[in-house]
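Please see the structure below; I have some questions.
Heads up, one of the protein chains got dropped from this complex, but the rest are sitting where they should.
So, subunit A:
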Amino acid sequence: MTTAQSSQSTHVAGAAPRAAGMASSSTAQRWRGFSNLLPALLFLGLFFLAPLIGLLMRGVLEPSLGLGNYEQLFANSAYTRVLLNTFSVAGLVTVISLLLGFPLAWAITLVPRGWGRWLLNIVLLSMWTSLLARTYSWLVLLQASGVINKTLMAMGIIDQPLEMVHNLTGVVIGMSYIMIPFIVLPLQATMQAIDPMVLQAGAICGASPWRNFFRVFLPLCRPGLFSGGLMVFVMSLGYYVTPALLGGAQNMMLPEFIIQQVQSFLNWGIASAAAALLIGITLVLLYFYLKLQPESPVGASNAR
């Protein structure tokens, strides 16, 4: 997913000046392979776009024509609570996984090659393990009679078990863990591409290690931080399994809310409005991502 996203961005960035410089005669040339796209387009149109549009239509058609569902979504304090939860959890998860993923990616880059492979494989392995298994294991660790609470109580640090699960704390912990690989992979690729001599150049120019980090290393990591962070944020907005298992009934997130509306209340209208909101937010973020990330400074220096 990482590569798909980043290659997409570079393609879009590179295509604009090229297209501008080209005469219209070569437009045909550029679209020559278009027919190869037809099967995929047909499939997506039939099984993705059509049902999606159908669903979104329900948001403005049911129960009556108009934007009533959206009004309700923003007017009802319980519903806005869900929106707030969704954004704060996604934001918190992004920040935490960036903070944890950055040193990990750096370590993978800095340790000798063989060790880096191992670390990266461990990260990948955790990503490939079943999501349910990983989420349930957090349940085992975090619940009132779980390992962490028992240990802390045995050590006398706490008298009563901490409530770390069936609330937003549990959701944030579990999701941060699940999202770390999505930060580490793009970030590590970015760090790997940074020429270590550039950091030496910074040092000899007079930058202390601290300033060298903030003025040279961190700006060069920006593309990785940016794409990783955005991916985690967008994924977190729409994440279902972990919030459903580790979260509580009081503090729902948007995906849980959508499912509840559909399965329990058969309220297709409000569910589809919420889904449309989620899609809209994602599209806006994607737009900003493409806009703010016109070129990767690291990639540009490597191309030469």
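Methods note: contacts are C-beta pairs under 8 Å (C-beta built on N, C-alpha and C of every residue); 3 or more make two chains touch, one makes a residue touch a chain; residues count from 1.
Keep in mind that, in the parts below, contacts and distances are computed from a predicted model.
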Chain not displayed: protein name in its UniProt record ("Cytochrome bc1 complex cytochrome b subunit", "Fe-S cluster assembly protein SufD", "NADH-quinone oxidoreductase subunit D" or "Branched-chain amino acid ABC transporter substrate-binding protein") | "Branched-chain amino acid ABC transporter substrate-binding protein"
Kindly state which of the options A:M197, A:A249 or A:L266 is in contact with the chain not pictured.
-> A:M197
Cross-chain touch to the chain not pictured, restricted to A:R30, A:R211 or A:K291, is A:R211
Full-complex touch with the removed chain, picking from A:L220, A:L245 or A:I258, is A:L220
It is residues of subunit A that touch the chain not shown, namely 195, 197-198, 200-209, 211-212, 215-216, 219-220, 222, 297-298, 300-301, 303-304
